[in-house]
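With one protein chain withheld, the remaining protein chains of the complex are depicted in position.
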Amino acid sequence: MIRFERVSVTYASAGKPALSDVTLDIDEGELVLVVGRTGSGKSTLLRTINGLVPHFSGGTLQGRVVVDGRDTRLFRPRDLADAVGFVGQDPLAGFVTDRVEDELAYGMESLSLPPQVMRKRVEETLDVLGLADLRQRALADLSGGQRQRVAIGSVLTMHPRVLVLDEPTSALDPQASEEVLATLQRLVHDLGLTVVIAEHRLERVVQYADRVVYLPGAGGRVVSGTPRDMMRVSELTPPVVELGLWAGWAPLPLSVREARRAAGGLRARLTENGSPRKPASDVGTACTRVEELVVSYSGVPALRGVDLVTRHGQVTALMGRNGAGKSSLLAAMVGLVPVSSGRVEVEGIAPNSVRPAELMRRVGLVPQEPADLLYADTVSGECEQADRDAGAASGSCRHLFSALAPGVPDEVHPRDLSEGQRLSLVLAVVMNSGPAQLLLDEPTRGLDYTAKRRLVTAIRALASTGHAIVLATHDVELVAEVADRVVVLADGEVVADGPTAEVVVASPAFAPQVAKVLAPGPWLTVADVVTAAGAAS
Amino acid sequence: MTTLRETPPQRLRPLVPVRARAALTLAACSLMGLVAFGWPFFVTPGPALDTSHAADAPWLFALLLPLLAAVVVAELTSGGMDAKAVALLGVLAAVGAALRALGPGTAGIEPTFLVIVLGGRVFGRGFGFVLGAVTIFAGALVTGGVGPWLPFQMFAAGWVGFFAGALPQVRGRTEVWTVAVYGLVAGVAYGALMNLWFWPFAAYGPEVSYAPGDSLAANAHRYGVFYLTTSLGYDVPRGVFTMLLVLLLGPAVLAALRRAARRAAFDATPTFVPPPEQPWR
Partner (left out) sequence: MRAAASLTLPRALHPGAWWLWALGLAAAASRTTNPVLLVLIIAVTGFVVTARRTDDPWAGAFSAFLKLSLVLIAIRVVLQALLSRSSQGVTVLFTLPEVPLPSWLAGVKLGGAVTAEAVLTATYAGLQLATILCCVGAANALASARRLLATVPGALYEAGVACVVALSFAPQLVTDARRIRQAHRLRGHSPRRLAGLRRTAMPVLEGALDRSIELAAAMDARGYGRTGNASPSSRRITTALVAGGLLSMCVGGYGLLDGSGAQLRGLPTLLLGTVLAGGGLAVGGRRTQRTRYRPDPWALPEWLVAGSGLSAAVALFATAATTPAVLTVPSPLALPAVPVAAVLGILVGLLPAVVAPPVPHRVGAVASRQPRTAQVSA
């Protein structure tokens, strides 16, 4: 269905190729997962499939890409629209119209299909993707998972043979990503579509893949094979695979189910004499006190009487589904939203009663869209501004940033940074004023494993120097790695609050993969298991 | 995807080229447009227009001008704007329209001007004209402000964008000041033009109103008085405000637009090389 013949891509302004010498054959009806760290050329590979590279991006394509018998040299992206459906990273950015039904029809209008065919296909697509209830809705009002499904639907109506998706679940919460992946599964199995996905969140996708293409980056050779084989060579692996590799299980498990079947012996061994994870204790002094907090937006309550005390040196994770009140709580803790009733005190001071310049010395928030805080046109400019704002010594912010993300030149535009680098920059800017408390809203959205590992290290370092840290996140693996304590919010109320292991292990929604494999044991990460096993032997 | 290397500064290929045919159409339509704005001055004493059709003339032109605007825009874009240019046009028009919706009433026009002037400046004359017209149109749709004035505003804003794209190619501080002064002039000129359109409707008394059949000099004098007494005090601050906005935001916005142009690779020329060790058939 898709054939890459010794394909190399070199962009006009770049010295070295973004992709070199890829030879690949993808058969009809395969679900192919493209794996690689940020900058390894995943997006480039995906975009060569429908000719966006090089027709749209410019640059040189050496070799040949043939899709469904059409050579991308001769067919431009628009001519391949009925063969390849392409869904970009941010579905909202790719929408032309503002209503679900119109968006589904837009592509077909460009293909000048007859009205009856369009009508029929829109109805079919609404059914296939479970969007029938949303047909009249405005796209801006949809949830992330719904938007992603509309984006998939908007290309499906053109009846492509191949579907290409660039990180379809990276920005989604677990439930929404389940929705999207289930949809893709159905398309592959029922309609025989060929699907190519690039994704960082391997733990979500790898079990569905028929084949994995691994891009090592930095000029390394692109290899492909079965998921099991590829997980052995890939430097990026989900926790369950990592556990399997460490335990030497064969065949290598890819899903929790497979791992759990193999884990009987390990579970018994650990339960017998393994020590549980070190219990988190309320060691630090109180930092922020939230008492009976109520926050409403035009009469609709987002928080209904929340109590919370954060402590120095403690990492607290706020979990819960979208709209449970996580972001509202964070916003209230920095005084961004008015408090309807109750009290918020950061080290004894109400955050919305002090000047912003004063507040930022006490508490810092990294918002969901880190770029909202950036407005200079170079990294160094941003850092200098941050130094001026904080009254810090010149160069201190740049120093912080270099420690978090080494090797970024001064004159880069902040928007040209990778997601991980941009998060590091915002973190540096926020920490530059020396707040005792740091709040992070969904910090791992769109981060690859490497960037995530850096973030974990940074959070641990901050906690060990006595900072109080609060994370609002859906990322159960991140919580398992760094959080001492988990607070679960639902419908604006606290429904669970306790040490991470206690809250998380029993929960089907918030348990990390390792915990699911070893339940009811209290181990959350591979590192926990390794330590426990070390103690056991 | 990130490219750290700065491409050498070069003139961007105009996104909407003004070819001979489009230029002629633009000239003819603009001539008619100018007549539509300034017909009170061009009417010679005793013609048909100011006897039987005196009251209808402004409405006649208000019906004619949408067609003219459509012809110009269609002609300019008939070269086939590619997806990049259309998306950029749409997004910049959205910025302009959103600024319009934020601003109270007509006062919101200045930040919109900033977008039109700087967009025209960076992306060229043809794009400037289309950007001006589309921004005003989209703004009117968003705010529910479609009316007989709309085609006139579209033409006037189109010219503002067009001439912004025709400014001399200078860079650095000179460029910002050139654009800022242009913003001042354009702001005042736009106001004067739109007042000229409204003038025949504004019967504030015979001393300041259009008198059909009177001489050009007398009507011009009355318009001058009308403009001085009713509008100048509004237009000049508006022009000054546009200028200040350009001085304050101009450098950053220009840099952002040029960066976007670089990232979008409007000049992208795909090159294909056959696979090695295989003769290309």
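The chains carry the letters A and B, assigned in the order they are written, with residues numbered from 1 in each.
Note that a residue touches a chain if its C-beta (ideal position, glycine included) is under 8 Å from a C-beta of that chain, and two chains touch if they have at least 3 such contacts.
If you're wondering where the values come from, they're calculated on a predicted model, not measured in any experiment.
Across B:Val18, B:Ala97, B:Val179 or B:Leu193, the single residue that touches the chain missing here is B:Ala97. One of B:Leu167, B:Val185, B:Ala256 or B:Val273 touches the chain omitted from the figure, and that residue is B:Ala256.
Within the full complex, the residue among A:Val22, A:Val67, A:Val122 or A:Met431 touching the omitted chain is A:Val122.
Interface note: of A:Ala105, A:Val306 or A:Val346, the residue touching the hidden chain in the full complex is A:Ala105.
Remark: the residues of subunit B touching the chain excluded from display are 21, 24-25, 28-29, 31-32, 35, 39, 42-44, 46-51, 53, 55-57, 59, 64, 67-68, 70-71, 73-75, 77-78, 80-84, 86-98, 101-102, 130, 133-135, 137-138, 141-148, 201-208, 225, 229-230, 248-249, 252-253, 256-257, 259-260, 263-264.
Within the entire complex, the positions of subunit A that touch the omitted partner chain are 47, 50, 52, 55-56, 76-82, 84-86, 88-90, 92-98, 101-102, 105-115, 118-119, 122, 133-141, 143, 154-155, 158, 297-298, 300-302, 322-325, 327-328, 334-336, 355-357, 359-360, 364-365, 367, 369, 371-375, 386, 389-390, 415, 429-430, 433, 491-492.
Here, only the chains that are shown with their structure count from here on.
Centroid to centroid, with C-alpha atoms defining each point, subunit A and subunit B lie 42 Å apart. Those residues of subunit A lying in contact with subunit B across their complex are 5-7, 11-15, 39, 43-44, 54-64, 73, 78, 377, 409, 412-413, 416-418. Interface of subunit B with subunit A (complex): residues 1-5, 7, 83-84, 252, 255-256, 259, 265, 267-276, 278.
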